[in-house]
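Sharing a structure, written as structure tokens. Questions coming.
Note that one protein chain of the assembly has been removed; the remaining protein chains are unaltered in position.
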Amino acid sequence: MGSNSFGRAFQVTTWGESHGAAMGAVIDGCPAGLEISAEEIDAALARRSPGRNQFVSPRKEPDRVEILSGLFEGRTTGTPISLLIWNRDVKSQHYDGKVLRPGHAQASYLDKYGRVDHRGGGRASARETVCRVAAGAIAQKLLSLWGIHCLAWLCQVGDLQAASVDGKWEQVQQAVWTDPLFCSDPEASKQMQKLIQDCSEQGDSIGGLVQLCCWGVPAGLGDPVYEKMEALLAKAMLSLPASKGFEIGEGFGAAQLRGSQHNDPFGSLEGAIRPLTNRAGGTLGGITTGLELMARVAFKPTSSIRKTQSSVDIEGKPVQLQLDPTSRHDPCVAIRAVPVVEAMAALVLADALLLQRLARVE
Amino acid sequence: MGSNSFGRAFQVTTWGESHGAAMGAVIDGCPAGLEISAEEIDAALARRSPGRNQFVSPRKEPDRVEILSGLFEGRTTGTPISLLIWNRDVKSQHYDGKVLRPGHAQASYLDKYGRVDHRGGGRASARETVCRVAAGAIAQKLLSLWGIHCLAWLCQVGDLQAASVDGKWEQVQQAVWTDPLFCSDPEASKQMQKLIQDCSEQGDSIGGLVQLCCWGVPAGLGDPVYEKMEALLAKAMLSLPASKGFEIGEGFGAAQLRGSQHNDPFGSLEGAIRPLTNRAGGTLGGITTGLELMARVAFKPTSSIRKTQSSVDIEGKPVQLQLDPTSRHDPCVAIRAVPVVEAMAALVLADALLLQRLARVE
Amino acid sequence: MGSNSFGRAFQVTTWGESHGAAMGAVIDGCPAGLEISAEEIDAALARRSPGRNQFVSPRKEPDRVEILSGLFEGRTTGTPISLLIWNRDVKSQHYDGKVLRPGHAQASYLDKYGRVDHRGGGRASARETVCRVAAGAIAQKLLSLWGIHCLAWLCQVGDLQAASVDGKWEQVQQAVWTDPLFCSDPEASKQMQKLIQDCSEQGDSIGGLVQLCCWGVPAGLGDPVYEKMEALLAKAMLSLPASKGFEIGEGFGAAQLRGSQHNDPFGSLEGAIRPLTNRAGGTLGGITTGLELMARVAFKPTSSIRKTQSSVDIEGKPVQLQLDPTSRHDPCVAIRAVPVVEAMAALVLADALLLQRLARVE
Partner (left out) sequence: MGSNSFGRAFQVTTWGESHGAAMGAVIDGCPAGLEISAEEIDAALARRSPGRNQFVSPRKEPDRVEILSGLFEGRTTGTPISLLIWNRDVKSQHYDGKVLRPGHAQASYLDKYGRVDHRGGGRASARETVCRVAAGAIAQKLLSLWGIHCLAWLCQVGDLQAASVDGKWEQVQQAVWTDPLFCSDPEASKQMQKLIQDCSEQGDSIGGLVQLCCWGVPAGLGDPVYEKMEALLAKAMLSLPASKGFEIGEGFGAAQLRGSQHNDPFGSLEGAIRPLTNRAGGTLGGITTGLELMARVAFKPTSSIRKTQSSVDIEGKPVQLQLDPTSRHDPCVAIRAVPVVEAMAALVLADALLLQRLARVE
């Protein structure tokens, strides 16, 4: 029932506030025998890390995970894996905790809990996603044993769209991981960089879209009727800070299509019966079809902007809010969301893969 | 862990296949003392019922619920409420169970379970949603005690869009419930009717969008970080048959906005601190802000079409699939999805409303 | 979170009140492909049924299960199995709903829910266990595929103890199922029958103990640390009406032993390392050892007695309570508890057997 846990078989519980001592995750249900190291997790954290370049918030957070339990001689033992990441770069905040920042959750937390840790974003901070990425790294390692690979990339910023991707996952990964924006399209990326730079210089921010693709997903994953694969992915993605939408396959575009345009015909593919096209995005009836999972997640523009904004303080008195011009914020959260989207997809799939072991008598 | 249960505090478990004897739901966690009757549930079922008019599948299903437990002297007792709806109109199927119908889940079920009840759509049939509507009617009754009202309407079919809605929920409900398509805009509805008619005559189908709005939602609902209000709604909606996307507030449009355009400024509203605009769609940090919840759900065109389609049988042998021209299917599933979207929203909110009782010591 | 659900992988949700229209269970998580029939479940219900002989309540309840979903061509499909049992023998009650009967839960329900269905025992009635037995029959069928057999028997009534059992499960089952009290020891059974007869004639009731033994349980079942096998069994048994205690292995007797007396030495048994004795009762650290699970459950004397008792009505006014002398009650609930204890053990083991599939990577 805990709202800070995710997954049913591969269950992750996270804790920690942005301005507290540390962040952490406990993974309960990772099967015994998986080879994993802190270094592998740190590599995933490095991709998420702010400070990579000028397009993301210039904080220096040399995130290093400590694995405090659940590992013996380099392999998981079946007992809970405790991951700890110290908050090394916690400065006193750049903003006044008594003034409500538009787009932030401070007022909502007050309404909910009657109090709020006003030192920073608390659990609503994007800092929280560090735990998702750490846990996701273990999930991805598990998935790789079955040849499943989750990859995300920036596919739109403002109205600039990247060209659609074609290729094997290794090639796409190579292109995405070397791009400063995690964009799959180097030409589009250059334009996006300019747009983001402009926004940043104006003290503003900009929204974006992240594309997710999972290769190698076997047919049969996902559970009818409330735990459909797309429902789990949707929940995973809408639980991310700043996310505003999720679509699978043709998504919102499907509303404009006719059945004869949208239906994927079935055929035989390497001995198995599979849809021959993938407008559905990899599921039918909430169960994977054996084709790639294809989905998109929308992110709003970063709420923290340096432009002056109208707001109130916690007493309700009107104020003009002006953030410290030296304060550090990503001009486009969608960039840093890329590895987090991957991590969440990996958590969903690791869970579904394990649960599929329960589906049949034999 | 069961995948046929929804909700944490107000928990609904559903069962039944489209061609089985009956459909049912068990509600565990409805608080004691709620006044509810079978008639109230039947009224909700009637709105969902196919056969209302020519725009939805002409099956006659005079759905009547039997309340088998959990009620005494017209009020809930706190024990599980068992709802039973007999499948009165189960005909022998119009299609050959050995041929895979594009867009349907039969192949996925086979991949998952190694077998499938091929008499009809089984759990993947839209028939399954009758239980959601029945349970949702109880949730809506509960919500009405707190002045919360969930309403959905058809806002797009193909590329035809309804005008945006403005008004009190009673007025909107009046407009929507009297429109044959559950559309809020009578002019657009007429055009949509013509488009759907055209599709139907061509043996084809068409996709659509459903708009959701919940009035009277108090601030503070939704639980960080994985049970955020938008994550719960997204999961609820993507668990619906034929749904392909979910967005809240500006949704995918937010990707094109700047922070200075998207941020809702805070102000004082009737003594409470609230955002003065609602581009966020009613939540911040996954917690409701006290403004209306505004979301949209995308539905693909009905998979069952009368046009000839390429497919294979379960042995993988190519076939040309031609559905019985007299077979009955909704040309646009988004219409009948309207009351189901409402029901799912009500289930999410009833759950969140109860869980909010646990948030504070006092 | 629902309190009427049991199990994590093989999850059973039950509903129904003793004086309502029907009782039912929904099983979510039974793997696909299990062969099961209503007749097999009815056979289990017949063993539980009151009216078998003079030692149990003379109600006639020809319980017959209807399987409303989840089955196709005689095998489970992986979707929820809905079991329905009509309450055919619901008479108007023999007692005044306004008077509190000692040992019954009416007052507790009032304190909890603010209202109570006073027509009968409601969810607190032993009638509720019919659903456990029906679901347990399916679990037992599943277990039998792996050679696991759960058997319970009456081992004590008042201070009369049955001799301890030795033998294969088939022999024990033969002895127990043919005894009118489900006692394993024919000599002790005769004395117990006389004692129960005496109690009954005096308008009184008597307590008893039920022994549980599960044969063929593989090593490795049960999950540290809160889902230990003995913890799950204890919860299962203490959730039964009228149960007051649970012990495994030497149980309470272990308090009087020394380590050198209690420790089971390890040895090699048919190639596997196993304890050579079984004072532990089949688990170590909450995980099964590969030996038989041995536990005992204590049941209080039936609360409904015909002797005059002091009580109050729901207004708090003192009354002398005198049940209708023709009212029907088991003089010793432990007898009818025997098949229910078996059923609960089967539910626990089926769940643990499935969950064990998640324990290892390979």
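For clarity, chains are labelled A, B and C in written order, and residue numbers in each chain start from 1.
Here is the rule we go by: contacts are C-beta pairs under 8 Å (C-beta built on N, C-alpha and C of every residue); 3 or more make two chains touch, one makes a residue touch a chain.
Just so you know, these numbers come straight off a predicted model, no measurement behind them.
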{"item": "Contact residue for the chain not shown (choose from A:V26, A:A255 or A:A343)", "value": "A:V26"}
{"item": "Option from C:H104, C:R119 or C:K190 whose C-beta touches the chain left out", "value": "C:H104"}
{"item": "Touching the absent chain when the full complex is considered, from C:A43, C:A163 or C:V225", "value": "C:V225"}
{"item": "Residues of subunit B (touch criterion as defined above) contacting the omitted chain", "value": "1, 9, 29, 31-34, 76, 78-79, 142, 145, 224, 354, 357-362"}
{"item": "On subunit C, residues whose C-beta touches the chain left out of the figure", "value": "1, 3-6, 8, 14, 100, 102-105, 107-109, 111-114, 123-124, 128, 156-159, 199, 204-209, 218-228, 230-239, 241, 243-252, 254-268, 271, 273-275, 280-281, 283-290, 298-305, 307, 309-312, 314, 316, 318, 334, 356, 359-360, 362"}
{"item": "Contact set of subunit A toward the excluded chain (per top definition)", "value": "1-5, 8-9, 11, 13-17, 20-24, 26, 28-29, 32-33, 66, 68-70, 72, 75, 77-82, 84, 109, 112-117, 119, 122-123"}
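Following the convention adopted for this analysis, only the chains that are shown with their structure count from here on.
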{"item": "Chain pair bearing the highest count of C-beta contacts", "value": "A-B"}
{"item": "Chain centre separation (subunit A, subunit B; CA means) in Å", "value": "26"}
{"item": "CA centroid of subunit B to CA centroid of subunit C, Å", "value": "40"}
{"item": "Between subunit A and subunit C, centroid-to-centroid distance (C-alpha), Å", "value": "46"}
{"item": "Residues of subunit A whose C-beta touches two or more other chains", "value": "1, 224, 359-360, 362"}
